[in-house]
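Removed from the display is one protein chain of the complex; every other protein chain stays in position.
Chain IDs A and B follow the sequence of writing; residue 1 opens each chain.
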Amino acid sequence: MTRNGFRLLILLCTVQLGGCAQLPQFPQFHMPEPWVKPYEREALADPIMQFSGDPLSAKHFEHVHVVREAARGATGVEGGGCGCN
Amino acid sequence: MAVTDLSLKQRRAGQNRWQLLLKLATLLGGVFGLHHARAADLPEDSAEAMFHYYNGGGVTADGPALLVRKKVADSFSLSAGYYIDAVSNASIDVVTTASPFRETRHEYNVGLDYIYRDAHITFGTTDSTEPDYVAKSNSLDIAQETYGGMTTVNLGFTRGEDEVLKHRDPSFKDFASHWQYRLGVSQVLTPHWLMSLNGEASSDNGYLSSPYRVARVFGAAVPENDPRTRSSRAIDLRLIGDLGHRDALHMEVRHFWDNWAIKANNLETGYSRYFAEDWLADVSMRYYRQSKALFYSDNAPSDTLYISRNRQLSTFKDIGIGAKVTYTLKKTAEYTVKLNGTWELTQYKFDDFTDIRTGQLYSFNSNLVQLYVSATF
Partner (left out) sequence: MRKLLNRSALSAVLFAVAALLALPAGSAVTNMSTAPDFTLHTLTGPNLRLQEQRGKVVLINFWATWCGPCQQEMPKLNQLYEKYRSAGFVLLGVNVDEDVKHANEVATRLGLKFPVLLDSEKSVSNLYQVSTMPSTVIVDRDGKVRYVHRGYLSGVEADYEKQIRELLK
């Protein structure tokens, strides 16, 4: 795509998202309103509702698993070092 | 277009592209920040001191660990940690091919968290040293809140460099490099349920074996020879829900695959519940299963380029059950202190790795214990 073509595309997307009525009709996409309001998040604020547990504890479990098993990754815990051999 | 116009454009080509990307990013930030403009929260100030213990398959590893985190200036949080692993190794590999040994691994890590509007950026660096292995890594993670704070997109990258040595053999020195790329999304589903989907791609290059382990070909011991590259992918789905009685249920399922032909799956589920004012109990169960690496063999019937008898690359499964208790020792407006104890019992059962002392398929149980104090202030 040419540089000017790219700029035109961005401009059109911008204006379209801003709901400009004068442009030719592109398919309208409206994101639904977020259905969980910030003041409804009491339950989600509790420590037992977090994905990551206490950092040192999670790190220890992750280390043991990575050393004993072949699989690794996507657990949300940063790995590091090697206690193998 | 005039000739002069063209040359001006050519000169600014690179700059232009970056500016446009930046503007696009701002625009997207604006679109997703559609419903409000807010700031993400810095992690709380905290400190944790732990004693960790693992015993299984003839290996005992224990030691202290410490972590401290403090807010610095308005938008930064600094964290520093120290982890010691004293390993007594009398594992099946070691006792059948060498003699038991003890060694200590020291690991330091430092992290810096930065909040900019809805984005949370983390830089981390880790340094792990033991007598025959040095591992250093750096990481960058970005978490971007969007869609009214209901959706968080996570991007991460870690780069590691290791130096591999060998006891009593100063002529042995090799390296290993690692790259990890992470992408994840967490989504608030209802005021009581959350889910997250994470993917990670890893690449390793260099010496990925162990200079102490031997493989077996026609019953004879030969040096282990793993490929010098490995590429893997993992995809993980998690769900947490508040069940309405000061309790929560969490579930996790992960699928892993790599170019060594290993495929692994694990499933973990747990339940947490508060009792009285100060007590919290957790129970969990984890199931893991993997298929062997292409070049793995308990006793190879043919001589191949790559050969390994590393039981971590064999076909096996492990099942663990765990329990955790937390007691809130003190809670004031300024700080909270909790005492925690965790225990996990896991059974490992190998389908194609034999205990050469008995000739039977190998299996063992492991116990993992953590005792720690955690404080937030």
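In the analysis below, a contact is a pair of C-beta atoms (placed from the backbone, for glycine too) under 8 Å apart; a residue touches a chain by one contact, two chains touch by 3 or more.
Predicted, not measured: the structure shown is a model, and the values here were computed from it.
Q: What chain A residues would touch the chain not displayed?
A: 4, 7-8, 10-11, 14-15, 17-18, 37-42, 45-46
Q: With the missing chain put back, which residues of chain B would touch it? List them for me.
A: 16, 19, 23-24, 26-27, 29-31, 33-39, 41, 44, 74, 148-149, 333
Assume only the chains that are shown with their structure count from here on.
Q: Within their complex, state which residues of chain B touch chain A.
A: So the residues of chain B touching chain A come out as 9, 13, 16, 20, 23-24, 27, 31, 34-35, 48, 50, 52, 54, 56, 61, 65-67, 81, 83, 85, 87, 89, 105, 107, 109, 124, 126, 128, 130, 132-133, 135, 137, 139, 147-150, 158, 160, 162, 180, 182, 184, 186, 188, 190-192, 194, 196, 198-202, 210-213, 232-236, 238, 240, 242, 247-248, 254, 256, 258, 260, 262, 264, 266, 272, 274, 280, 282, 288, 290, 293, 312-313, 318, 340, 342, 344, 348, 366, 368, 370, 372, 374.
Q: Taking the touch rule as given, give the residues of chain A at its contact with chain B in the complex, in rising order.
A: 3, 6-7, 10, 13-14, 17, 31, 33-38, 40-44, 46, 48-51, 54-57, 59-61, 63-65, 67-76, 78-85
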